[in-house]
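Note that one protein chain of the assembly has been removed; the remaining protein chains are unaltered in position.
A and B label the chains in the order they appear, each numbered from 1.
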Amino acid sequence: MPYEKLTMAQALNQALRDAMRADDTVLMFGEDVGALGGVFRITDGLTAEFGEERCFDTPLAEAGIVGMAVGLAMNGMRPVVEMQFDAFGYPAFEQVVSHVAKMRNRTRGKVTLPMVIRMPYAGGIGGVEHHCDSSESYYAHTPGLTVVAPATVSDAYTLLRRAIEFPDPVIFMEPKKLYWAKEEVDLSVEEPGIGTAVVRREGGDATLIAYGPSVPIAMEAAEAAAAEGRQLQVVDVRSIVPFDDETVCAAVRSTGRAVVVAEASGFASVSSEIVARVTERCFHSLAAPIRRVTGFDIPYPPPKLERHQLPGVDRILDAVDTLQWEDS
Amino acid sequence: MSGTQTFLLPDLGEGLTEAEIVRWLVAVGDVVAVDAPVAEVETAKSIVEVPSPYAGVVAELHGPEGSTIDVGKPLITIGTLTPAETYRQEEKAGSGNVLIGYGTPESTGPGRRRKPRPSVASAPVTALAGAGRGVPLVVSPLVRRMARDGGVDLRQVDGSGAGGVIVRRDVEAALSARAEEPVVVEETVESRTGLKELQRVPMSGFRKAVASTLSRSRREIPEATTWVDVDATELLALRESLRSATDAGPGLLALMARFVVAGLKKYPELNGFVDTERQELVQYDGVNLGLAAQTERGLVVPAVADAHLLTARGLDAEIRRLTTAARDGRLTAHELTCGSFTLNNYGSFGVDGSAAIINHPQVAILGVGRIIDRPWVVDGQLAIRKLTQLSLVFDHRVCDGGTAAAFLRFVADAFESPSSILADL
Partner (left out) sequence: MTTVEERLLPSADPVQLVDEHGVRHDNPQYGMPAPEALVDGYAQLVVGRRINDQASALVRQGRLAVYPSSHGQEACQVAATMVLGEQDWLFPTYRDTVSIVSRGVDPIETLTLLRGDWHSGYDPYERKVAPQATPLATQLVHAVGVAHAARLKGEDTVVMALCGDGATSEGDFHEALNFAAVFKAPVVFFIQNNEYAISVPLARQTVAPSLAHKGIGYGMPGERADGNDLAGLLSVLGAAVGRARAGEGPQLVEAHTYRVQAHTNADDATRYRNDAEVAPWLERDPLKRLDAYLSAEGLLDDVRRGEAAAAADKIAAELRDGLMQEVSPDPAELFAHLYATPTPQLKEQAAFLQDELSREEA
């Protein structure tokens, strides 16, 4: 029976398990990933199955974790590391930007780093300071990195498998709010790989472009819009870098109107990039400027105020309302 | 279960010494949260709800409803969970408390929960004070291009949108109002003829586009013409018979169109295009019937899409719609270019026949001239009948004269005897 109901956390766990079974150079390490199985249980049971040489805890030092992964990857291993929360990856930022991203380029392809850095990111979990950041823009802006952002349970599985098999370093953004999301999935089905966006919902009036935790919100907004008589198309970006211009632009051209939805604060963000490149390519198909629904340009709020920061159905529909419908 | 906690009846105030259990709100085995009400007890003055200070599973209720309990005596015993047990339960149920926060919020219902903004103009226009007339404000690139293609100078257009933004309506209005203004040239003598130039009329973008298509048609298509005189008396009678007090019925043009569509079904060679690249003659499955319409701008030929799926009444409605749209300058690009065959009713000009120019890349055009009384022979006798001339101009590459004539004959027979043609409709 290929279909099973899995949470995203379980799908990620299965992906790690299957990857480690398929290739014994795959290692999984970080803080609390061993005996505890990870604070979100993503690595649950891996040490038990594969032993401490393959899935293990490290000292509490993110720069050390990433730096060590660089060395391991240089010498025949495929390390998968976890930054416990996206914002706690900042101590490792120099290692990522100066070495993980640059090694292939620096050595003219002689030294390449097949490694994955997994980060639970984004908010919506009522977390105290530092636990709900969305830092994907920093990584997307760094040439040499591949940045992947699954939104569905089956994509979590597929894209993590692909990321681990990828010849270059991948920053794997895991939408922690969706760890408990459950879907019926058939893990044997090949989903599109890294670099491909997917249209999740068809609609002729306007296109919502989203990634990660914003995709389910966009889908909800599309449902609400349908009840109001407007058909919204939803595109799941899936792969921030490399970005699938073709699919996204074809979608926008088919409707002529678009809204980009993302949690991260808007200024100089991934959503800024999406708007710029889609506008460049689809200018003549546009009946209205492309709108963005993003976080405000403020530090992520405390739990009691977080709902104001996150894109919600209402804010998305308000943005859709501004797409110059009276000019049809 | 890791232990039990017994809750003693607290002093509920006013120096109470006992209270009667009016109603239990939980039963043994129920899971209760901290502060969840577990019982209603009656004091001297009122009924009070008692909340549980413990979370866990109800183990024992210390008295049936109606019994009295002293203050300080056991009221309820609850089996409590350790924090780890509680956390594990929460974890299984979904996020619950996460390591560092409250957890994911409950999902709100579907749909909007906020009133939409009152509709203001959406264009976020801030007029630049004191700035010269730079690039005119246009609502979208689409409209800007519309203007460019139509040869409209946006600097001459007044925007009716908020902040003076030029919107689609404004450009459409400009396109249809745009007259070719003749320019009087002073005293220029043209050398070849020795005549003075009366005026020079600039060719608008529209005019240029039309000229280009016409030239191309003549250049590329080896066309031939065949014509026939048709007794349309019966057709006119049919048209009148469909008119009643309450229903105007389909117009004459709609009826003609219906017959033409039927004819094209029989002779699909005349409804297609020549694929010169692949050297193939393509026939369409379905007809987009173009109808020539005269507008202030000039002649436009919008097409009724999927005309083969419409009844005469349906065609009538579409024809009227397109005509109105053409006059208002509101035809879409698709409507203007999707035709597969053209029906050209120039009878209103008062002429009979015409060697019309085929609307490239179509392969044929059927012209209908004026309908007037003429002497005709009916059953061997002279009669005055309603005569009209049908002219078929066709691309000789797609068929020979026999086919063209057969199509023309079919339509002519339909006009002359609509009822007999019904058998093949």
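Operating definition for what follows: contacts are C-beta pairs under 8 Å (C-beta built on N, C-alpha and C of every residue); 3 or more make two chains touch, one makes a residue touch a chain.
Since we're looking at a predicted model, the values are computed, not measured.
The shown chains contacted by the absent chain are A, B, with contact judged over the whole complex. In the complete complex, the residue from B:A84, B:V135, B:V189 or B:L422 that touches the missing chain is B:A84.
Considering the whole complex, the residue from B:G101, B:G272 or B:P418 that touches the absent chain is B:G101. Residue in contact with the omitted chain (choice from A:R21, A:R106 or A:H308): A:H308. Although one chain is not drawn, the whole complex shows that of A:P79, A:P114, A:G127 or A:G256 it is A:G127 that touches it. Residues touching the missing chain, restricted to subunit B, are 34-35, 55, 83-84, 86-88, 90-91, 96-102, 113-117 (touch as defined at the top).
Listed for subunit A, the residues touching the missing chain in the whole complex are 31-32, 34-37, 39, 57-64, 87-88, 90-91, 126-131, 267, 296-299, 301-305, 308-309, 314-315, 318.
The criterion applied here is as follows: only the chains that are shown with their structure count from here on.
Taking the mean of the C-alpha atoms as each chain's centre, subunit A and subunit B sit 36 Å apart.
Across the complex, subunit A is touched by residues 91, 94-95, 98-105, 108, 110-114, 116-117, 119, 121-124, 139-143, 145, 161, 167-168 of subunit B.
Of all residues in subunit A, those touching subunit B in their complex are 39, 41, 85, 124-128, 131, 177, 179-180, 220, 223-224, 227-228, 256, 283-289, 303, 307, 313-314, 317-318, 321-327.
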